[in-house]
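Presented below is the structure to which this report refers.
Excluded from the complex is one protein chain; the other protein chains are retained at their positions.
Naming follows writing order (A, B and C), and every chain is counted from residue 1.
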Amino acid sequence: MPLKTIDDFSIKQLHILDENGKVDPDLEPDLSEDDLKKLFQAMTLSRMADARMLNLQRQGRLGTIPVNKGQEAAFCAPILALKETDWFVGSYRELGARLMRGETLENSLLLFNGWEEGSVNENNDRTLPISIVLASQLPHAVGLAYASRYKEEKDTVVLAMFGDGATSEGDFHEALNFAAVLNAPVIFLCQNNQYAISTPLKIQTKSRTIAQKAIAYGIPGIQVDGNDALSVYQAVKEAVDRARADEGPTLIEAVTFRMLMHTTADDPTRYRSDDEVTAWEAKDPLVRFKAYLMKKGIWDEDLQKQLEKDCKAQIDAAVQAFESREPFAPDVPFDHVFGTKEDVIEAQRARFLARLGKEKEHGQN
Amino acid sequence: MPLKTIDDFSIKQLHILDENGKVDPDLEPDLSEDDLKKLFQAMTLSRMADARMLNLQRQGRLGTIPVNKGQEAAFCAPILALKETDWFVGSYRELGARLMRGETLENSLLLFNGWEEGSVNENNDRTLPISIVLASQLPHAVGLAYASRYKEEKDTVVLAMFGDGATSEGDFHEALNFAAVLNAPVIFLCQNNQYAISTPLKIQTKSRTIAQKAIAYGIPGIQVDGNDALSVYQAVKEAVDRARADEGPTLIEAVTFRMLMHTTADDPTRYRSDDEVTAWEAKDPLVRFKAYLMKKGIWDEDLQKQLEKDCKAQIDAAVQAFESREPFAPDVPFDHVFGTKEDVIEAQRARFLARLGKEKEHGQN
Amino acid sequence: MAKINMVTSLNTALHDIMASDDTVLVMGEDVGVNGGVFRVTDGLYEKFGRKRVLDTPIAESAILGAAIGMAMAGLKPVVEMQFSGFSYLMMHQLEGNASRMRTRSRGQFTVPLVVRMPYGGGVRALEHHSESKEVYWAHTPGVKVVIPSSPANAGPLLTAAIQDPDPVVFMEPKRSYRSFKETVDKEKNTFAIGKAHVKETGKDITIISWGAMMRDTIKAVEAVKSKTGFQPEIIDLLTISPMDVDTIVASVKKTGRCVVVQEAQQSFGPASEIIAVINDQALMYLEAPVRRVTMYDVVMPLFAREQLYMPKVSDIDQAITETLNF
Partner (left out) sequence: MAKINMVTSLNTALHDIMASDDTVLVMGEDVGVNGGVFRVTDGLYEKFGRKRVLDTPIAESAILGAAIGMAMAGLKPVVEMQFSGFSYLMMHQLEGNASRMRTRSRGQFTVPLVVRMPYGGGVRALEHHSESKEVYWAHTPGVKVVIPSSPANAGPLLTAAIQDPDPVVFMEPKRSYRSFKETVDKEKNTFAIGKAHVKETGKDITIISWGAMMRDTIKAVEAVKSKTGFQPEIIDLLTISPMDVDTIVASVKKTGRCVVVQEAQQSFGPASEIIAVINDQALMYLEAPVRRVTMYDVVMPLFAREQLYMPKVSDIDQAITETLNF
């Protein structure tokens, strides 16, 4: 028995909607008119809220924010495939996904203005707060998924998101391997937006696709057009179905593009050309999805206008609420170091409050 | 453009010598009689030294040791493909490889008797000491390889070894990805001995092979019969040639078996059956290689006896030298904290020596 | 009550709590079929099965990370790091997630888990198997650090750690695993997270230690006692962080002298924090410098030399004697 092939693998790519909104009828997912509209509304709200946040940041009314224009299909469509009782484990660049999961825009604004209080999702307790240490949230997804089966929640699944850059971290590898071995119901969705700050994909990895990394773990991997909401939805839906049926985890690579800066602290002109950005404009996920809805006859310019008006009103209200909010109590951090009252902490709280009191007296702060 | 295949991969397996020592003539590597003998001698020395060390340990004359019976082909054959100026970056279970790299058996004995002094390889300064933190040595290999090209050593390569369990660690992933991106001349050789202490491969990973993990990094991966010295040599040789020619890293999976305990602190009967072990006895790398040499007409029982006698003499001498060695100075650890003299350290050394002096006076130690 | 060793004390605690609370599960490298390399999880796999006793891939970060996920979902994972020397691979999960999730989410998510890890020297082990790095964890807010010193407190403290609402790093002095036996009183447990144990009340000097050094400390105290008849107050710290400052300060105010014995390296070690709290609250009561008996600031030597470098009974004896005579 000499040199023989012992295994073959192939990586597939899914495109359903082309750049003009033309759908491949054989692959068109089975989504109701309501769901399609809901998804488009979410993507639009995300786009508009993102733009407003950028604006606020530029005016000094918000801290550093990660903007996300261009990735709306890649992060909104997957949420449509989830139930409220499924878990969402995100990174930091999925505003629209979080809003779909019940997070209020007011809270997002609070968070990015330096208040931990904004991390609380009052409407869904199966959505984790944003995660900044790259890929470190992926093992959590595995644990949540394992726990769901442990507790005999027979069909709960976990959707985890992360960027192309995060795939280089050890935690990405450890989590996917762990999930595969435990047969944990997790959908690992990579937002491959081509860049990690200034670092282009080709410096991040030599593999031609992120999807093929699934082969290392013996799990399915697929690449989808991440600017096509239908492709993203369909791939996630299939992975969710497999996970619900205890057929294990899936890795999905959504190929998309970050149209703006990494965060408001970043200057993308230092590392990429306008041409590159322009080329991606033609692939805008919103334009394409709108064209599809119009072709389907379920959308028109009146509805569009109304949607934009509604989104604006919603955003205005959130900004208004955020800016008129009373500051939270200063000593809240002491409440959450431990779940028990500890002398060391309480002594420090007392000192902290005494100091604040004195400052108030002296008119400082 | 619907669902289409965008990439295909296959994983191959190499077997040259069968369990009876019959060689596949098409694949037989081009090795001189001298080299073949040298390899067999090294494997034999390794086997016998390992057995002696186990013996010493059982008599309380050595500390805990990782034994390695059964893996001799997998770790000795690769060294034959290296030059002295190449780097060897190992783990802890490759005694024969280290001896081939010029390490003295006396030093190995010292090390496993708790003396760091045994880590020094006086005959080769491109062999790193053993590495215990699993997979943590793999990024070092990448750095050494990068440095070789940086310093315009045009054909230096780095051979790195690790176990099947180590592939689950983040450092494995990060190192292979890094090496691929930097096109670093590293040969990553996995000693897949089926177990990580008590943990069998199927709990370690869901991938059918370790070799296919190469696909995640866009580099070549191959599986070889790790008990067949010729297969191991040939795969490593080809990878070395590619690396020398700046064609980047390779992952090689050598399928082998740890015939004895993990370390002398381990009891393998707790987690595996005798039958499993017995099945692997038929695949012994030494038996097979010897049969091959005999068939080739370059080995006979007289040579065998002589070899065993020589090995025993060499081992006896090492044990003798090790056991009659004067203890090293007690305060050496203070010498190697820093490369500079530091007051904090020197003050502590003085205190340490004063204490020792006092103990000598009082007859304690 | 029969006398048992520390391994049995821990093992029994795990058996008991798993029998009574089915949200408790155990995970780590070789903890299942093999029962753990030190056998602390022995028999759990056979009794509670694969679902509750997980043999994991070798991936410390994912082990802790997955446990964090499980804890957020309402389970109480007990994670084993095979040796503390390999726990640094999960440092970022502990510092970046386990310790912060409560703060980050304002209590929406909490991480009640325990990370057990054998630590410390004296067992003739290989490199990375003998360190005492409790400070890494103790300097991390949101994490509790507990170190039992004997069979009598090991099991009860492990139980308390599992029931605690926060992540607890539970460091087990491996040198003490099987070196002596005690009875363990399950009925009236007096050990609680955050409370030091005053083992002996006295007026002449406060002696503080924890973990494996506790036993050497007691030996030294006995030796000095037999010579001088002094009355030491002996404190077994048990919880390193958050520290039981009140017990320490009250004692030093009474005795005016103090010796701290730690296995960790000297600089930036736990003793420094103890000295700092004494400085803060009891400096003017001190009649002698607080004496710290520690490992040196060297990389922990391999076992041929480790006994020379670890604090010895004679070092403690000398420190006590000199502090008494200062």
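One rule holds in what follows: contacts are C-beta pairs under 8 Å (C-beta built on N, C-alpha and C of every residue); 3 or more make two chains touch, one makes a residue touch a chain.
Owing to the predicted nature of the structure, the values given are computational and were not obtained by experimental measurement.
Considering the intact complex, the chain excluded from display touches A, B, C. From the options B:Leu17, B:Leu39, B:Val67 or B:Leu144, the residue with contact to the chain not on display is B:Leu144.
For the options C:Thr110, C:Thr247 or C:Gln265, the residue in contact with the chain missing from this view is C:Gln265.
Considering the full assembly, C:Lys133 is the residue among C:Arg52, C:Lys76, C:Lys133 or C:Arg215 that touches the omitted chain. Note on the undisplayed chain: of the listed residues C:Ser9, C:Gln82 or C:Thr103, the one touching it is C:Thr103. Considering A:Ser108, A:Gln137 or A:Gln204, the position touching the chain not shown turns out to be A:Gln204 (whole complex). Chain C meets the missing chain through residues 85-86, 88-89, 91-92, 95-96, 99-100, 103-104, 127-128, 133, 135-136, 138-139, 141-142, 241-243, 264-265, 267-273, 275-276, 279-280, 283-284, 286, 288-290, 292, 297-299. On the side of chain A, touch with the chain left out of the figure occurs at residues 63-64, 92, 111, 113-116, 132-134, 165-166, 168-170, 196-199, 203-205, 265-266, 270-271, 327-328, 330, 332-334, 336-337, 344-345, 348, 352, 355-356, 359, 364. Taking the complete complex into account, residues 87, 116-117, 119-121, 125, 128-129, 131, 133, 136-148, 150-151, 170-171, 174-175, 177-178, 181-182, 332-333, 335-340, 342-345, 347 of chain B touch the chain not shown.
Keep in mind that, in the parts below, only the chains that are shown with their structure count from here on.
Among the other chains, A has the CA centre that is most remote from the centre of chain B. Put simply, the C-alpha centre of chain A and that of chain B have 43 angstrom between them.
Separating the centre of chain B from that of chain C, both taken as means of CA atoms, is a distance of 36 Å. Counting only residues that touch two or more partner chains, chain A has 170-171, 174, 177, 181.
Shared interface positions of chain C, i.e. residues touching 2 or more other chains, are given as 56-57, 59, 61-62.
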